[in-house]
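Here the complex is missing one protein chain, while the rest keep their positions.
So, subunit A:
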């Protein structure tokens, strides 16, 4: 029964031809050598044309040791708030709760809820109120945060927030269709988040 045990135990556990995953991007774009050779035979004095792949920057390598700083790209549809800024930590308002992102964070895609995002660089903290969006945290400690609208907290008018909260709470109570209820609920959520951002 165990006649083949020694063979089975000593066989290599690595498959004979380890095939790379199709989702792994090559670190340097491969230049097609058969094409460039054929080109040089026909037209030796002109450089072969470049293909779209060679123009693309290859995916940055995941460093083997955790970097000391997180690189944040915070973009809005009309402006790039932070572009490749090196920071110590960002706290993002994910739909699953406020999440702190440090360098070396596991790769994550988080949907953001209306809330406060804070960027911590040394002793400085910059806070923005984000209306909604997504945060993509990559394995190489680069975070891409995209939002539709993000404002520094000092640009928010507290009286308008209170008025809006009262108005939408009232709309929620008087809503009849599912869609009206959903819109009123969104209004209540956004205004209460704004409220707690201003007071918290």
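One rule holds in what follows: a contact is a pair of C-beta atoms (placed from the backbone, for glycine too) under 8 Å apart; a residue touches a chain by one contact, two chains touch by 3 or more; residues count from 1.
Going forward, contacts and distances are computed from a predicted model.
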**Chain excluded from display, named as in UniProt, from "Phospholipid:diacylglycerol acyltransferase 2", "UDP-arabinopyranose mutase", "YbaK/aminoacyl-tRNA synthetase-associated domain-containing protein" or "ATP synthase subunit epsilon, mitochondrial"** = "ATP synthase subunit epsilon, mitochondrial"
**Prompt:** Which one touches the absent chain: A:61, A:106 or A:179?
**Reply:** A:179
**Prompt:** Which of A:75, A:89, A:102 or A:156 touches the chain that is not shown?
**Reply:** A:156
**Prompt:** Residue-wise, where is subunit A in contact with the chain that is not depicted?
**Reply:** 78, 95, 114, 129, 131-133, 148-149, 151, 155-157, 160-161, 164, 178-179, 181-183, 185-187, 190-191, 194
